[in-house]
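Of the protein chains in this complex, all but one are displayed in their positions.
Up next, subunit A:
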Amino acid sequence: MFIRTLSSINRFSLLSILRTHSTTSNTTHFGFDEVPENEKQTRVNEVFSSVADSYDLMNDIMSFGIHRIWKDHFIRIVRPDPQWNYIDVAGGTGDIAFRYLKELDRYYPSAASSIPLSESPITPTHTYIADSLEQTRIRPTSKCVVADINPNMLAVGKQRSIDNNLHNRIQWIETNAEELPFEDEQFDVYTIAFGIRNCTHIDRVVSEAYRVLKKGGRFLCLEFSQVNNTLLRYFYDQYSKTFIPPMGQIIANDWKSYQYLIESIRVFPKQKEFAELIRSCNFRYVNFENLSFGVSTIHSGYKL
């Protein structure tokens, strides 16, 4: 605390503290600073960008970088096709969606710019009350949709897509995975990576996936799962409990989230149970593939 007060309270910022009580027009507050209004959103985005960066760093440190291999392998299993309508749910900062588009470009280079995003969707100002939920549903405006419940993560993802030059090929949408705003049967592939365990009702998420998938569409889920080998499981548990929350505190200033992470992994259904759950939502040919001895698992099912 005292070092922050030291660095922030010097002569000049004392004056600016006095001045914050009278902002001129077109300026607003960002903490103790007075900034032009259009700058505030940029600053807010920077805060969340650095939060997202520290979470990315934690991902690398926790998994020793292996999470990248899992995600690359996941996309290879998906095998993108340029004609597909694709949705990545809980996609947050766009890790999976960017890999999807890059993999698509590798195999179908000419298709790279041929499917442009339609004109930026005008959010309709509803001046009527819809008779039913179905009436409020929309269609995707892009071949690649990223959905997430957290607007800050979406904002970070949008910025990253601009940096990656993939901006005009992705539709970003803020929504709850248990109630997607899309009409039935809109997508050929639905992916959710490291997101489903955070959802309150996993079965509703899978049912929603079934609803928005076309006939013949595929559901794919990459998620942490149970390590079946007893000896490995012991070391994995020790490693998780001892290292992950303290590292989360040091790097991301967030002990609680990482404590929650290691607990939620163990509470999530095992591979076979989750496969049964997916089958119970009417998916067929459901199977799973363990990665890294079951630390992560890819589950897949088809709507037929």
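FYI, contacts are C-beta pairs under 8 Å (C-beta built on N, C-alpha and C of every residue); 3 or more make two chains touch, one makes a residue touch a chain; residues count from 1.
The rule we apply is simple: contacts and distances are computed from a predicted model.
Between the names "Transcription and mRNA export factor ENY2", "Ubiquinone biosynthesis protein COQ4 homolog, mitochondrial", "Exosome complex component MTR3" or "2-oxoisovalerate dehydrogenase subunit alpha", the one given in UniProt for the chain missing from this structure view is "Ubiquinone biosynthesis protein COQ4 homolog, mitochondrial".
Considering the whole complex, the residue from A:Q83, A:N253 or A:N282 that touches the absent chain is A:N253. Only one residue in the set A:P80, A:G157, A:P245 or A:G301 touches the chain that does not appear here, and it is A:P245.
Residues 1-7, 9-10, 17, 242-243, 245-247, 249-250, 253, 255, 259 of subunit A touch the missing chain (whole complex, contact as defined above).
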